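With one protein chain withheld, the remaining protein chains of the complex are depicted in position.
Read from first to last, the chains carry the letters A, B and C; within each, the first residue is number 1.
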């Protein structure tokens, strides 16, 4: 069955023009005027944009003996309700666990997804086995990104040696490392110090993770990636010290990408001062929310290109789960939701204010990450042949965000009460209407795994440059005898 | 007559894929496999890219009682020979001359062009007439960019007041100001000081225009554009102080673009120390060549996005013309050639080393400026419906640059002796073969003027943001009586 | 008559130690234990520090047909009451007025001073006469600093050419230029725009002088000083763009000094939003107060050494004078008081919080500027032979600042209601008790003019470096014949 989106204005990362779109077999079959098909979707007064891609989610994530509440079903339902048509989740092997075995577990969980998805593989320990399996992951499993945690000491954290080894392996394989950049040693010490001082409330979570602790780790990861001859992607960049490290690296020609979260763009650290323990605890995530001046920096980075992608780090815990940390903030599960709200919020605060053009909105919600992940133009584009992952966006539609009407399984929403203008009228996932006016039509299992090829252009160019500038041995005759 | 480009790999600013291209009526009619047409061009082993756009040329430019030697014929022949299919020249009204009258003169000269072209209008003086004519220029003449010279005191230079007025006018009209950023007062004083000290050789040209003199003007223009609520484009960014000002502005969310020249990317200031006066004088341009570390900065800016466009400032004077400045470097006509060599040089030193990906090459030679000038995707794109301005690029073809075989009318080439790898096999201008293996087939008058619409997306977004953040009056009751 | 200060702890820019001080003939005659003299001042529990030097005051300054209310009597009484024992005022020739003639007028006014003083000479226009008189000013009149206004268009403002000429003249004479750094063209245009939009209240004064307008001018002055081979001193640095320009210059080895005001360190721009017109208008000065983040930057600059001096720009207008600007903010006389409060405020907010050490307090209130002005160690030091300009500082004494008890002749105080801890018990001016517990004992005419020699060490070093790195002519044979 074919479908036509009629009467809309197509907005991509670099074009804005009126045109119809014909969809056949889940792909864009034609772009032009007066197209006809079996079914017609009216897009009058709407923008038609590539569906959003959220490269940073944690569905049903194991954490401190519990699991994040949104699984691949409720999580991806939230996604499509909000205009996002693909998520990339993190496969997290336990220390000493085989990467392949962990991937199997994630494969199982993801079968419920209602929209397309992919995985980043986390490197949470190091061994010859990990070294070997990385090759399989890249060459056989369609994964070209490896996540590294510089925080969560005693759990997911890897040290500099392990990062250097893994980054170097990424370089060989044409893959890209990702990092969660916070100095885990320092966070752990600050946590103990704060608890010892009686600072056990959720605000101490923020105190234990100052901006410079993030900036430091970011700076360190960049150096190691440079030494390992590989591009780098920094997840959840929340503050100017981290952003500054990225800007400085890029100004020196390094290939570094940065991803702010919608939460850090909209919310600030005053939330943790809220007199209601639950209110504050629900907003506990890492890195924590920052002050207004950091927000301004992140917005400027999106407009100027020093930051490329807006994600959510969607990792939803219920209030009851959050209360595991009453009396000890270090036991509050880290994470917030955001998948359903990312695009309306970014549109409202970005395009609605002129901080971003509509094209930049598409770039940072979809196209840039598709390129970085090497799945462009299958995803992130409106081109003939591309997957029909599309959102028909009504720039005049408004709503007030509330947990009452959300797809996410949790009992609150950190954006509760914020009014957004600009909402998806239709979300299409490979040509199927996945959501309409906020009602999710997509079904469990509608989503497919999206494999990603290694060696994107940036990796190839960087390798060439590194080869040309590599250390050269000085030729000497008459070297003395050694001692 | 239709034409097919067969067997090549299409490279655009964001895609690389094998496909044929069908051209009809000067436009791209289809992109796909196994296309057929009346004529076939073989592109095996070649990249097919958007033709280059050089947004900074001066053909037959009046200067100190003479004219730059390349007119629109020889100049655009050099362009197409080197893979460039569109140039933007600067219409330069004399002080007190009507903009419209000056435009008529440029229209006349440009009728000889063998490829498409457009104009930037220079604001070289200020009055109500200029204010009024700017509207006509934008709304009736298809020009959305206005150039301002902060140097050339006593001739083209405008002061801060005039810039502010003109930039504000640009803001109203949805146009964009351009600046030549050097502090003209300081240059003039340094020139006199150097001459007084006996420094009259071509190297003194460089001494009279230090990097900080450019950086200062760049910083000042950025501030004025910000106050005038308008984006800004800095031509011929040659050094780190200027680049740093741009980076700093962008990091603060300002909409500023920067254009390095191929000359500054490849050549350095040691050229002025050459014992041959002619050698040094031929390389006199403003800003002058800089030291190696500034070059590195420019390359890094292209890769990281703080600089967007590579141009030439093609303004070719013969050795004889240059000799007007024997004994007084201030009389050496400012300018060098580069149109024919820009793309092969950038490919060789950029893509050939891994400093740029092939896609970034397309972006900085064509696509980015097409977007900035608001003529994308008619130009700068390989999309159905776009003008068939294309270059079939042979990445293996080599040559040594020499004035002997160049299209330019002058008697030397500042890149003489440099070997380049990567050359156009065919250059197509609106579907016609304009050059083949360096032989120019295009004819006088084949080129057309390309009109450009105002209010690109960046202007609109910036205006919205400026409106939202504009000063708000404090409401007061009980204001005391004045004195 | 000799005097001994007994029992105190001497605090200088680099030492803290308990010792008595013997004073004879207005000078420090001995420093040691158990000194005896005709009179004894008890300093138990007190710090004994060099008296403050305020290098930026405007006594009885002509402005828009009126005069600032504090003359050299009330102004210097405010100084000594607050622990300051020397002020440097600005001699402001009218355009076309002889510098020497203007100096005569300032000499006349200053005869009332109760403590020592000196003058900066302003260069408000340019001519051969000014060029010639600068030599006399330096060599015969004991003035080694020349002030330049980049703002106040149509009145005091000079343009880049004039600045370059005057800075070069300073270089020759071993003098140092000072600048008021705001882009006067832009300020004037913004003023007209704001008035046209109905923004006529005092808050529009701040709107008309954005931080980047100051930053730009600061950056420009730095470049011009560098080209003129002379150190530079930026008065009233109020914001990060200006401070950043200074930091960047210093990081590049330039000899640039920056002076924040106590007002900008303590007060912020929310003052202009006050519903009371008088409240806001009383705080109108240029540059205006800035937001909190700029304050933090200034404090950090004092601690790290990128800023060297804290001044007041004391220029006090009465409420009635301020009301000249009702209905038109551009007519509000620019200026606030601060002389009496500078040192207690800086102590309270600086030393009291640990942002500054006591030694740094002395450095930024006295010693640094004495060195910069080349009057160290006569002033700014506690050394045998130095002038006995001293303050006996009681770090435990407190008061609440209020206009009711101030020395200044005006009817309000912009710091009204702020509690300070740390006050002068005694202020000694050349060995005389000028103030005791806030009661001024000094008399009209007690003050003397302090002559200052040219060619401080920094000027000499810079001249040597500039000579070594000056442009060198390329020697060529066979230069072609000119055209």
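Assume a contact is a pair of C-beta atoms (placed from the backbone, for glycine too) under 8 Å apart; a residue touches a chain by one contact, two chains touch by 3 or more.
Since we're looking at a predicted model, the values are computed, not measured.
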Which of the displayed chains are touched by the chain that has been omitted? A, C
Out of A:207, A:393 or A:412, the sole contact with the unshown chain comes from A:207
Out of C:250, C:273 or C:331, only one touches the absent chain, namely C:250
Filtering C:62, C:95 or C:305 for touch with the omitted chain leaves C:305
Among C:39, C:292, C:405 or C:464, which one touches the chain that has been omitted from the display? C:464
Identify the residue among C:65, C:198, C:354 or C:417 that touches the chain left out of the display. C:354
Take the complete complex as the reference. Which residues in subunit A touch the chain that isn't displayed? 159-161, 164-165, 183, 185-186, 188-190, 194, 197-199, 201, 203-204, 207, 210, 212-213, 215-216, 219-220, 223-224, 226-227, 244, 248, 272-278, 280, 320-321, 323-327, 471, 473-474, 476-483
Even though one chain is not shown, subunit C touches it at residues 13-16, 247, 250-253, 255, 296-297, 299-301, 303-306, 351, 353-360, 367, 371, 376-377, 457-458, 460-468
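Here is the rule we use: only the chains that are shown with their structure count from here on.
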Graph shape for the chains shown, where an edge means the two chains touch. Line, ring, star, complete, or other? line
Which chain pair shows the largest tally of C-beta contacts? B-C
Distance from the mean Cα position of subunit B to that of subunit A, given in whole angstrom: 37
What is the distance in Å between the mean C-alpha positions of subunit B and subunit C? 46
List the centre-to-centre spacing of subunit A and subunit C in whole Å, with centres computed as mean CA coordinates. 52
Pull out every residue in subunit C that's touching 2 or more other chains. none
